[in-house]
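Before I ask anything, here is the structure I am working with.
All protein chains of the complex are present and in place, except for one that has been dropped.
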Amino acid sequence: MSEPLLDVRDLRVSFRTRNGKVAAVDGISFQVGDGEVVGLVGESGSGKSVSMLSVLRLIDNPNCVVEGEVLFKGRDLLTMSDAEMRKIRGDEIAMIFQDPMTALTPVYTAGWHISEQIRAHEKVSKQAAMDRAVQLLDSVGIPNAKERVNSYPHEFSGGMRQRVVIAMALSCSPSLLIADEPTTALDVTIQAQILELLQNLQSEFGSSIVLITHDMGVVSQVSDRVMVMYGGRLVESGPRRDVMRDPLHPYTWGLMGSIPPTDGTRAPRLATIPGAPISATDADRDRCLFAPRCRFASDSCRPTPPLVMHTPGHLDACVLPLVERPERRREALTPVEVTL
Amino acid sequence: MLRFALKRAVAAVLVLFAISVLVFLIFFATPGADPAARIAGRNASQETLAQVRESFGFDKPIPVQYALMMRHLFIDRDLTSFVNRGVEVIPQIKQAIPITLSLVIGAAIIWMFFGILMGVAATAGRGSAVDPLIMIIGVIGVSLPVYWLGEVVNLMTQSRLHDSLFSWVPPLGYAPLSDGVGPWASHLIMPWMTLAVLYAGIYARVLRSEMVGAMNEEYVRMARAKGISERRVLWRHAFRTSLIAIVSLFGLDFGALIGGAALLTEVVFGLQGVGKLTYDSLQNFDLPVILGCVMYAAFFVVLANFLVDLVYALLDPRVRHV
Partner (left out) sequence: MAIGTTEVISTPATQSTGPWRTAWRDLRRNKVAIGSIIVLIVIFAACLAAPLYASQVMHLDAFTSNLDGTFTVGGVTGPVMESSTSGLGLGVNPIGPTWLWNNFFLGADNQGRDVMSRLLYGGRNSLVIGLVSAILCCALAGLIGIVSGYFGGGLDAVLSRGLDVLWAFPVYLLAICLSVVLINQSLTIGPITLNSGSIILPILIIGVIYVPYVARPIRGQVMSLREREFVQASVGAGATDGRLLRREILPNVLPTLIVFLPLMTAINMLTESALSFLSIGVQPPDASWGTIINDGVGLLYTRPMVAIAPGVMLAITAVALNLLGDGVRDALDPKARLRGAV
């Protein structure tokens, strides 16, 4: 197997606070291959955004400590100099963020933004960069690209603005695109368009994508592989089909169960995961972090269950015997009356 | 755009009119006020008072007096002083203008240079000792009474260190450009620096506050993700966005200063600018001169407001469509 494009090894991101060290990302390891679309799923606070931000070293907090190895094309990004890192950002790894409303400096036009990125990495004239900007805007489906290239960010609608951001991100043909909740701030109808756009561009440009989201629906639409995070740790990872059809981890069952079914009889009640996501300041981390909310928890959930490969390519971090899982899953999906 | 300008122009004229009425009322209609007594002096006899009243037209109703004075000021342009009879107001103001302009423009260049430098340096150095250090200097600048600073500067340059470090500083006063750039500048250097200290402090603080806010915005993170240098992020993204606030503030301050807000500096350094003229006229209750000076000052404040709104639209594309 050829060298993976991105190889994250035991990444730990913690923040020093008044009350001690808080772990936002607690030792995750994964790989992204060429041309792969990997969905990174988890609820707010699971550490998914922080992990990818620290891959690009974009966390501007002096109290942040990043440990581990992040190998990109064989080179460790965490030990690179700032100058080398700047060469990679925008050129080989690009990132787009959740809120297109605030992603672009309001005083510059769309064309200026794209041009700035191009000229930061390639020696081209202003005019050549602008021409490419027009082409890029066109390729992401913005009508009248020639005129729109001189429009300001506030003159675009939300969906259009996100397209501009995507155009900008792809302007230097990066090998890896990190998309942090790219559709969360958009209408559902626009959501589908943007996802389709990403898919098309991915096959056209050949870049790998890490798609961060909390929405299982989004993941099921575009990913090749799925990784599930909880409490700063990876709890399940595998090919999309396998994870969506036969999820192994109780947390994943909860996530799947919370999607309203569109076929069959209408469920009398939507399944939920009771309790609240684990707080990052919770010091008791020597166990499965999902245990307090898991009905199948037992004493074997301590110490932390390791990520184990059960079926080829499909890993999870639960100690329940594999054979019992399908039945447990059925159990878990049946809503039960609970008096609180 | 034209409609906008026209509307603002009309509003501006109305504001100026209101101010003129306000000044008039303050001096003529405050309870207990008697303009004749003020001009004639405290212990004037009744005959003197009556004479003064007649010759200045104080026996006419107030709106008539107002109308007459405004007519003399704007239409006939021959408004004369109450105190120095026969001396016209408008030429007096005209004479004072170059002095104030010299003071204000020079100081403005100095304070903008240092203010921007300090603000950007503090932002770039935030998290280290550089930031609070620069800001302390800024706070001190803002807290020193400008007239007191001027007196201390005079103490140093005219007396204590006059024989050593500051022997080149001429005595207080003004030398017009026609005397040569050297004398003109050497008379103004100390006033420039004194006035600039206050404003550099203000601008350093405002700029730093705006820029640090900008550096925490999403678009700065996005810019970094594009792979551009930190210096470019600082200047082209954070500073450029903060420029809007700085330029607006500058427009207002500059307008006010041209109109005579630097009067304390002018008084302390013996510069016969518009501010000093205003102050002298206020001391003497020389109403025509006061009226002329206040109108002059208010005009620039209103003009500055207007221009700042225009420039704002130029610098911030988001405002243009409103």
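Each chain carries a letter (A and B) given by its place in the written order, and its residues are counted from 1.
Here is the rule we go by: a contact is a pair of C-beta atoms (placed from the backbone, for glycine too) under 8 Å apart; a residue touches a chain by one contact, two chains touch by 3 or more.
Values in this document were obtained by computation on a predicted structure and should not be read as measured data.
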The one residue from A:G90, A:G111, A:P174 or A:G254 touching the chain left out of view is A:G254
The one of B:Y147, B:F166 or B:W235 in touch with the missing chain is B:Y147
Touch with the missing chain holds, among B:G259, B:G273 or B:P288, for B:G259
Per the touch rule stated above, chain B touches the missing chain via residues 15-16, 18-19, 22-23, 26-27, 30-33, 38, 139-140, 142-149, 151-152, 154-155, 158-159, 216, 256, 259-261, 263-264, 267, 278-279, 282-283, 285, 290, 293-294, 297-298, 301-302, 305
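We take it that only the chains that are shown with their structure count from here on.
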Taking each chain's centre as the mean of its CA atoms, chain A sits from chain B at a distance in Å of 55
The chain B residues in contact with chain A across the complex are 127, 215, 217-230, 236-237, 240-241, 244, 315-318
As the complex stands, chain A meets chain B at residues 56, 58, 60, 62, 82, 86-91, 94-95, 97, 99, 102-107, 116-117, 120-121, 152, 154, 165, 168
